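Only one protein chain is missing from this complex, and each of the others stays in its spot.
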Amino acid sequence: MKGLLKGLGVTLKSMTAKKITTSYPDEPFVMPDRFRGIQHFIPDQCIVCNQCARVCPTECITLTGKPNPDPEKKGKVIETFDINFEICILCDLCTEVCPTEAIVMTNNFELASYSRDDLYMDINWLDSNNKNVRKDNNNIGAPQAGKGGAKKDV
Amino acid sequence: MGSWLDETLTWGNTLIFALWGIILLVLVLGFVTYAIYFERKVIGWMQLRIGPNRVGPLGLLQTVADITKLLIKEDTIPRKADRVLFILAPALAYVPAFGVLAVIPYTNELYFADINVGLLYYVALSGITTIAIVLGGWASNNKYALLGGMRSAAQMISYEVPLVISVVGVIMVSGTMNLRSIGEQQGDWFWQWNFLPQIIGFVVFIIAAVSELNRTPFDLPEAESELVAGYHVEYSGFRFAFFMLTEYVYVYAIAALTTVLFLGGWHAPLAFLDFVPGIIWFLLKFAFIVFFLFWLRATMPRIRIDQLMGMGWKVLLPLAILNVFITAVYLELFIKG
């Protein structure tokens, strides 16, 4: 009987304890900076190196480039860039290898939709997804280029 | 109220009786609505949650919304189910649950049927619900439902016996089975209520009553983690609502019965507090028991079927019989002599 009464005591005490419910849809969750949400893509910075598409474990990124329209500049510019969020697992590897930080994580995570087709995001959508962009991208996997490279600070 | 019952039955009287019945039904439905709300709130608080708070102010209309949803839901009957019994079971479960409320007195003046075997009537009628649960479990043609039904039959049979015997002590002390007289005979001080002289009977009664209600820790017929939902796994819509309604009406009935039998009914706990109307005291005690049931549910794990049976037959029944003996000896030595 003692154990039962102790248990009753705990639940009775909890009745007046602080509640942990959050009113989530009314008040948005504020995620920490490192949170891995839906990617933001900056077409101007992309050098079409294909690293992100290659490192993606689920092969959810498809991209094509075209020669730079400005004949004075070498290299390619991005033409299409699609992420299929049906299979993207937001593992952070694409942002980790990107040498120019053209693809970065945001803190947005609300992707629910009524159709699977809505989860197929193209370059324009990803470009416009520019709110709550992650500040610290820590792209340790990227080659020594730009301000990337194996960062030791943080 | 009592004077009406003694009058000859005329059309006018019948109408009044029917009206009172409907008033009681509405009251009980109101109780069920807010008991569910209250239960969800209390358990929510105990689990560090807020509980329903979206529908209506403070979530007060949550249960109304839930019931509306249940009522307009598609009524499914499994193809291989025994159609007649499947339809019959929820009604058969509910009718006795409402029937037993007739004998419960609320105050000395406010009561519906003044039967001299009121207690017996209660016990006899509430047994019918068991049959309905077994029927529902069997008619669903579902293995989980069948297991739930079997458990329910075993449980109810083994707990009805100690439940009845535990109140024998009260009957002996009061010398009547009329619930109103039992309530009336308890004094105006709380130590004159039956729960202290009949402490063994009281404890056995509470345990057996919780078991009769199929509530945690005795919710084996439902046992959502083992039997998914037990006997009502195939029920949906308003048939399911009827089973739920039955459960909560029994909560109402048991809480009222405990109040009348053991907690002094409408009497104030201290004699000088009797300026407060009896109905208030009744409701307070009643609410406390309902709260206690919810509190138990928030705390207890579920007991196992063999332990349940073992406890019913090996612990509660001997205790209840012992209580009868002690009461008899006490009456013989101190009251009669």
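Each chain gets a letter, A and B, in the order it is written, and its residues are counted from 1.
The rule is simple: a residue touches a chain if its C-beta (ideal position, glycine included) is under 8 Å from a C-beta of that chain, and two chains touch if they have at least 3 such contacts.
Rule of thumb we're sticking to: contacts and distances are computed from a predicted model.
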- line: Answer for the undisplayed chain, UniProt naming, from "Amino acid ABC transporter membrane protein 2, PAAT family", "Peptide/nickel transport system substrate-binding protein", "VacJ family lipoprotein" or "NADH-quinone oxidoreductase subunit D", is "NADH-quinone oxidoreductase subunit D"
Field: Selected residue (touches chain absent from view) among B:63, B:129, B:299 or B:323
entry: B:299
- prompt: What residues on chain B make contact with the chain left out of this view?
  reply: 43, 46-49, 143-144, 146-147, 150-151, 216-217, 219, 223-228, 297-307
Missing-chain contacts mapped onto chain A: 1-4, 6-7, 9-11, 14, 20, 31-32, 34-36, 55-57, 89-93, 96, 105, 134, 138, 140-141, 143, 150, 152, 154
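Here, only the chains that are shown with their structure count from here on.
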Message: From the mean C-alpha coordinate of chain A to that of chain B, what's the distance rounded to whole Å?
response: 55
Task: Name, in rising order, each residue of chain B that touches chain A in their complex.
output: 42, 45-50, 295-296, 298-300
Query: Once bound in the complex, which stretches of chain A touch chain B?
result: 4, 7-8, 10-12, 14-21
